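The structure follows.
One protein chain is absent from this view; the other protein chains keep their places.
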């Protein structure tokens, strides 16, 4: 039996192997995701050559362009070509912008990351505070009030939050601009004013999600015997939650954070559109409207990579937080 | 054995036998917020079913000389950007929103639960293939997945229904599979295997009845997610196409009234919020809400 024998060295190696295995699984998933994305977008009736040349083009011209773009090749070759380009950072030519997709995205990605980063910086501490507070004061008036608040925030569509924010802060109070302009050399104050509403709107939903999952994770632990033991040792409820419960709730909480942050990237679609913000989510909406498939595929893959990275990070955190997996 | 004291082993719980009795028992035990949720859900289901019958005006009729008019006796919710009656359009939009989302959520939950049961009682490789495929789909954020599908296939009503269902099937599958796998390990299921029972019997008679409650709660959540997804798509102009309009389309078409704080834009947005909050309140009040931990939209 393994009982009673410390396994320091074997443990660390085991944790490393576990992390490597998760990484491998994430890469496999990414490959399958690319297959799914490519398959769906290649089922399209009509193709990029027709789109580019428009209705009036002669069949010969379309066929020539199709050959030039490699669209007359069998599907698996096109997939291999596309995947190879994606890996090399060259996902093709944007049909609408008429420039490489890589360039189009490079101009937008930093904006999206800034928005997500700012929102995360606001949302995570707030969510943790709300989650821990309501778990600590479980079944009291405070908990019920916080619960109703987060429940409402989870259920409300972003465009309602954004609309009300615009009504209040731009139309009525005239404090904030109703669209967010991003340009070089913005001052701090200007940036803060510009980002306030998009960040607020996005944070609303993510805070609520994270806070609810944090509370649930902590309460799940509160029913365990070691918590009763800690209380019977004469520890204060605050110490029980902070010192005893939190370390055990790290895995589900981090997982909730990762899920919510991945939502931030995709969920920014509506917020970016309303505030006319130049990020990749609004870029993707444009790609859908204009049926710019290479751009759409690239955007979708970026979101999937982000999701898998976040999940991987959460897994690694969970492994490191668990002494059984960490192999103390 | 020596003669014993008469032993009543344990006190027996009072039986609640009929199905209707159980439902009544459940509903009467709801908290205040749960009752509010139930009322909102029932209200929207009724409005969704009977909306056009209740509408005072024709959906497409231009009935007011004023655009973005406020509340009045003739137009309870004012008029929209073309001078149409907002209340009538709202009732018609509710029908699209509630009907589409209900059908989609049903499809997603049924497919998810069905695949989960299949994966659970089938040989290991079947489970692995299904689970791997669902894991792949779940790695594509739902809005992104829906956008790709819309771009590829378009957005007719039937397609929207399928797209929304496809988007939320993997999540339904993941939850149902976790439930079914746990139940599959229960002793009473093992006893059924040892009795020589077939897979179909085990899936439908032994496992399914015990996962129905959490699956129903999950169905409620899927419904909320789908309402938000479809309204979001319509708001972006990628969902329900004119002349049809769901609640999200109403917000979009009246966006120019935002500066005036028009009712035409607030009313549909608030309508969506009351619907989704109602469902959430109801689910939250049901017993065993710890399962909500797997939320996220």
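Which chain is which? They are A and B, in the order written, and residues in each are numbered from 1.
By our rule, a contact is a pair of C-beta atoms (placed from the backbone, for glycine too) under 8 Å apart; a residue touches a chain by one contact, two chains touch by 3 or more.
Simple rule for what comes next: contacts and distances are computed from a predicted model.
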Chain excluded from display, named as in UniProt, from "Sulfate adenylyltransferase subunit 2", "Peptide/nickel transport system ATP-binding protein", "Acyl carrier protein AcpP" or "Aspartyl/glutamyl-tRNA(Asn/Gln) amidotransferase subunit C" | "Peptide/nickel transport system ATP-binding protein"
Going by the touch rule at the top, give the shown chains the omitted chain contacts.
-> A, B
Touching residue (missing chain; options A:84, A:125 or A:247) | A:247
Contacts of chain B with the missing chain: which residues?
-> 1-2, 4-5, 7, 9-10, 12-15, 17, 186-191, 193-197, 206, 209-210
In the complete complex, which positions of chain A touch the hidden chain?
-> 1-7, 224-226, 228-236, 239, 243-244, 247-248, 321-324, 328
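One rule holds for everything that comes next: only the chains that are shown with their structure count from here on.
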Rounded Å distance, chain A centre to chain B centre (Cα mean) | 23
In the complex formed with chain A, which residues of chain B make contact?
-> 33, 132-133, 135-137, 139-145, 147-153, 224, 228, 231-232, 235-238, 248, 251, 258-259, 261, 265-266, 269-270, 272-273, 276-277, 279-281, 284, 290, 292-293, 295-297
Which of the residues in chain A end up touching chain B in this complex?
-> 29-30, 32-33, 36-37, 40-41, 43-44, 147-148, 151-152, 154-160, 163, 166-167, 171-172, 209, 212-213, 216-217, 219-220, 252, 256, 259-260, 262-263, 265-267, 269-270, 273, 284-285, 287-289, 291, 293, 296-297, 299-300, 303-304, 307-308, 311
